[in-house]
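What you see is the complex with one protein chain gone and the rest in place.
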Amino acid sequence: MAVSWLARLAADAPTPVFAVAGVDAWGAVQELRGDPRIRLAATPRHAAVLLVAGTILAGHGEALRRVHDQLPRPRAVVVWRAPGTGPAIPALAVVDGSADEVVSAVGRAHASILADPTRAQADLLPDEEPTEWRGVGPFGQGGEGMMGGTPYGRPMAMTGDDRDGLALDQLHLTLGPFLDPLPPGLTLDVTLQGEVLQDVAVDRAAPPVVDHAAPGDPATPAAAARRGLHWLAHALHVEGLDALAGRAAHLASQVAVGDVAADRSADRLARLVTATGVLRSLRGVGAVDGADASDRWRQRLAAIVAALRDGVVPRALEPAPSDDAALAGLLVGVTLTDAVSTLVSLELPGVLRPAVAA
Amino acid sequence: MTGVDVAFWVFALAAVWSGYRVFRTDSMVRASFLLLASFLNVGAILVLLLAEYLGTALLFMMTVEMVVMALFMVMFMMNPAGLNPMEMVHQPRLAAVAGVVTTAGLGLVAVVVDFPDAPVDPAAETIRALGTELLGGSMLVFESAGVTLLATMVCAVILSAARGRYGDGTAGSVAPPLEPGGDHRPEDDLVGDGGGGHHHHGGH
Amino acid sequence: MTTLPPVVAVALVVAVLTVGVYGVAVVDRLVSAVVAGWMVSAGEALAAPLRAVAVAVTRQPVTTEAPDRILWVLAPAAYAGLAAAALAVVPLAPGVAVTDVRTGIVVFGAAEALAIVAIFLHGWAPNAPLPLIAGYRFVGVALSYELLSMFVLIAAAIPAESMSIGAIVESQAGLWNVIRQPLGLPLFLIVAAGVTFLGPLDVVDSTDLAGGGAAEDSGMQHLAWSAARAAMLIAFSAASAAVFLGGWHGPVLPAAVWMALKTAGVATVLVGARHVIARVSPERFVRWAWTVLLPLAFLDLVIAGMASL
Partner (left out) sequence: MVLETVLLVAAVLLGIGVWGALSQQSFVMLMMGIELMVNGAILAAGGLWAYAGGGAPKGQVLVIIAMAVMAIEMAIGFALVVAVYRARQADMTEGIASMKG
């Protein structure tokens, strides 16, 4: 039968997964980039399986359901290492084991919805307009006149001064909490003019549920190297180097099982990363206390290599912005690309701790 | 009707229809790209008329120009996506009459005047001839156009720059009244108003 | 230069693009596996594109709130159509041009410029913020390399004394343009990476915007867009091979084979660059394009002009 033949062919492909991770499982999710059997998609639209990993804050339940509904049908949900608290989401499979087990479960979930689409999961939210606007106003556009109203629930763009002294239209957006390039749970309310961020506010709407979410300082060199490699895998992915991200993630899983060849691989990885020019292209981006993103990358690469080769647990890394205001101040006035690069280059717990403990 | 005739009428109707839709759509972006569609169809007609270079050059030039146009439209006007109706017209009757009169007058010229019948030779090296003409007999015209374009670039940069030779470009200027033709309110003057005026789009 | 009958010509373009798109997908899989340090068998690499198609086909399309449906569907079609138009003016062997028009490089330039429109509209159509930002960002960047492409192509036309790409290939019988005009090919490859938004110049569907212009595409829509992108890559590779690498000129092997090898070589370099060069920030690239690349393109034109005196 043609359909089952197609389904088998699709099931053999790397499963496209969109991962929503709590802070406690974020590193483990990044490590999945090293597995060729799945592919972590940048947007839920490109995924077939939603992987919900670790502790999701209760306040992010609405966002989680929205991400769920953004996956094209047929879709499946796999829950991994859920602590039992946080928003509930119907799942096709619940796994509490290793990365290998979750990858197998994801593959099985994909194959099962392909074989029998009736097993796929239905929408969680009703399909309706966010605001009631139809029929309001002289043209039924939701407001008065050309400028009026909030068509489709979105306010019309209003003008504000830009950096060239022209008052041009602004765009208000909320980024997060599950936007792929951002640290997990971080929600930013931004005002954009073109691609330049005019205003940034860190959203604290989601109340914290657990406080053990922020990872403590690593105790062993292997743990430190692994954490660094998790960061590196995500950062390389965001800078457009997915294949190298796969290499970093694979190395992290080697470290996890105590592979002795890992130190040489780390050396080689660091050289490859330097050769891509990413350090050069990040120069001057997001400077905190005189250290820019490029410096932070270099420090972190050196720390990974040192941890694996010399068994050194790195001391506290470079300075991170101390609070929300400092973080927002770092992002205002730069382009969205640079803002994302800055966020990615920062030490993650430094950003996340206040987000959880607020 | 030959294939060329059919193609001509398709392109001609598309050019006219998209030209008309430019002023009838609710979205600035669509307006710019409809105008581009009109240009593309005229370019295609030029190719049918054996002016290959002019036709393709028109495609090339107008595409870039309309992309810039679309950017400007969205920069300066509210409602870029066409979510709200866009009806920004004045003197519609006069304009329509002027349009019809222009079309009728020119159409009359087209039909009545007896133009010489001297069709271009399909085998002629028209592109080579154009190149030779541009760098030969019409060199002065061509070079003048080049220098004029350079002057235009300089002027455009000066006009649009935030700071002029004598300081702030907006010095002494006043904000517009909120209503067209309304009284100017001194408190709206941009001078000394660090934030600039926010009135124009402040519809709600 | 003879012109093929229309049916054969269309079939030829479609065949070249299909093989090319498949090849790009296979090479992409192989290079990414090597860079990632994974084992990948030849059979697996050859099956990868088919599997990706199967995954796309089994996904249902999604929509956004109030999108411009017509443009959303039309954008990939237009982009692929422009790739076909651009490829059509490139002769694949002596006498085997789909339509070797006298204004070949101008047609190629026009297809390139219209591709900007298609990419912008693809970002604009879903009526969603991230694709919209990606679309505008691309226009800002693209305007800066449109000039580059025209300058290097005109420089290549000078020794040929013709704007036909067939004539440009003929003019390289003795000396290839890549040696005669050393700046041409690198600049043209930058334009190619830009128009197909690959690797370092992927400012459109980039991961920092969570998929950017394609962030709202799913299933077949995303597949069509990726395929159109690969088709444009093939068109640019063929043009690079013809304009700078001597086209079908080469010893021993038949002309068409040389052309195919050169095209595949350029495509492989471009796909490979995607995995080993980090993305540049659009803002810095634009500054760099106007201050460094554009003067280099001028220089290229001056070199070509001086050489032909």
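By written order: A, B and C. Residues from 1 in each chain.
In this section, a residue touches a chain if its C-beta (ideal position, glycine included) is under 8 Å from a C-beta of that chain, and two chains touch if they have at least 3 such contacts.
Model, not experiment: these values are computed from the prediction.
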Note that chain B touches the chain not displayed via residues 4-5, 8-9, 12, 15-16, 19-20, 22-23, 28, 31-32, 35, 38-39, 42, 45-46, 48-51, 53-54, 57-58, 61, 65, 68-69, 72-73, 76-77, 88-92, 94-96, 98-100, 102-107, 109-111, 115-121, 124, 126, 129-130, 132-134, 137-138, 141-142, 145, 148-149, 152-153, 155-160, 162, 169-170, 172-176, 180-181, 190, 196-197, 199-200
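In this section, only the chains that are shown with their structure count from here on.
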Of all chains, the one whose CA centroid lies most distant from that of chain A is B
Taking the mean of all protein C-alpha atoms as the centre, the chain whose own C-alpha mean lies closest is C
Chain centres from averaged Cα atoms put chain A and chain C apart, in whole Å, by 30
Distance in whole angstrom between the CA centres of chain A and chain B is 44
By the touch definition above, chain A meets two or more other chains at residues 152
Within chain B, the set of residues that touch 2 or more other chains is 74, 83
Listed in rising order, chain C residues that touch chain B in their complex are 66, 68, 101-103, 106-107, 109-110, 113-114, 116-117, 120-121, 124, 127, 136, 139-140, 142-143, 146, 163
Contacts from chain A onto chain C in the complex sit at residues 6-7, 9-10, 12-13, 16, 34, 36, 41-43, 45-46, 48, 70, 72-74, 114, 129-130, 152, 171, 173, 179-181, 192, 194-195, 237-247, 250, 272, 275-278, 281, 285, 335-338, 340-341
Listed in rising order, chain B residues that touch chain C in their complex are 29-30, 33, 36, 52-53, 56-57, 59-60, 63-64, 66-68, 70-71, 74, 81, 83, 127
